[in-house]
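Moving on to subunit A:
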Amino acid sequence: MSGNSAVGEAAVLAGCTAYFGYPITPQNELTEHMAKRIVEVPGGVFIQSESEIAAINMVLGASAAGARAMTSSSGPGISLKQEGISYLAADELPAVIVNMMRGGPGMGNISPAQSDYLQATRGGGHGDYRTIVLAPASVQEAADLVYVAFDLADTYRNPVVILGDGMLGQMMEPVTFTTAAPRKEYPKEYVLSGASGRPSRMIRSLLFDTKEEEEHNWKLFRKYQLMEHNEVRYETFLLDDADMAVLAYGIAARIAKGAIKRLRQEGLKVGLIRPITLWPFPMKIIQETAKQLGDFFVFEMSTGQMIEDVKLALEGKGHIHFYGRPGGVIPTPVELSRIIARHCYQSQRSKKR
Partner candidate 1 sequence: MKGFIRIDPERCKGCSLCMEYCPGHAISLTNRLNLKGYFVADFEDKKECTGCAVCAVMCPEVAIEVYQIEKTDER
Partner candidate 2 sequence: MKTVYCRPKCMKEAHFHYCPGCGHGVITRLIAEVVDEMELRDKTICVAPAGCGMLLYNYFDIDTIESAHGRGAAVATGIKRVRPENLVFSYQGDGDLAAIGTAEGFHAANRGELISVIFVNNGVYGMTGGQMAPTTMLEQVTTTSPAGRDSVLQGHPVKICEVYATLDGTSYLERVAVNKPAAIIKTKKAIAKAFRHQQQKTGFSLVEILSPCPTNWKMSPLDSCRWVDDVMTKVFPLGLIKETKKC
């Protein structure tokens, strides 16, 4: 099953009943899967919208009406959705947004890239807000993280972004759908259903009173702190005895794993830290690793975006190496292993001196 279809299928199994999308490569299989699949679910809603802007606003409406709602797109379309994501965060409405990244900026191309990291992890739209960002590295993990994404969205009443790339979306892998644990019931006292037998409700983000707006911002901030405290996810690989830690996420991490296996055969002690949540970023494990080793190698399919978070985590400690391939270029594990090896040897030499 392709990553795109797997995300769609997992969403349906996770209870998503409302999907709104607009065609853009390389995520079309997701929209197409939903067109067939979500209408089989009772109350399932599928609309191919007139634009990405309309799609995210339909998500906002569906979420306010109490549905598990989702949309998906790629770079240029995600830029258009930022307005709606900002409103979702401000209105405290749950939603899942899938971004299968492609080469940018501008029209860019339709090849896999990781150039939307900063947009995704810094909120992306206007105002002081954050979204949880999940970065799967395989089709199976993409499917698994969909369940997580909907639960996190409902738990915190906040939009959650699944940040994949064109490669993850397009590639075919076997996948099993664990229809997960029985779904938790989340309090839905905000849902608009018509004020029958209860006081009327309002969902809004307009707060003219500066004090009220400030308090709203701090309330959101406290929620984001809670996420930073509770929701950090990452994977480590061969890190215990490592002299150098590679930092990569998503498909880049998968390439890095392949490279590390080769480097280990060469006797180079290289390990991997793979952030699964890009926001909140796994700061602690990086800081702890910095006590044990001094070399960090950041690999991204961009000119370097996650590296900013690594620098923030290390607070000037350690030495950061970087290799980036923007524009939709996917380096092979062999290519990457050679680059990492070069950095390893250089580093060993400078230490001897």
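For anyone wondering why these and not others, all candidates are chains of the complex that A comes from, given by their letters.
The definition used in the following text is that contacts are C-beta pairs under 8 Å (C-beta built on N, C-alpha and C of every residue); 3 or more make two chains touch, one makes a residue touch a chain; residues count from 1.
What you see is a predicted model, and the numbers here were worked out from it, not measured in a lab.
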Result, touching chain for subunit A in the complex among 1 or 2: 2
Parts of subunit A lying in touch with candidate 2, wherever the complex brings them together: 17-18, 20, 43, 45, 47, 49-51, 53-55, 57-67, 69, 83-84, 87, 91, 192-197, 199-206
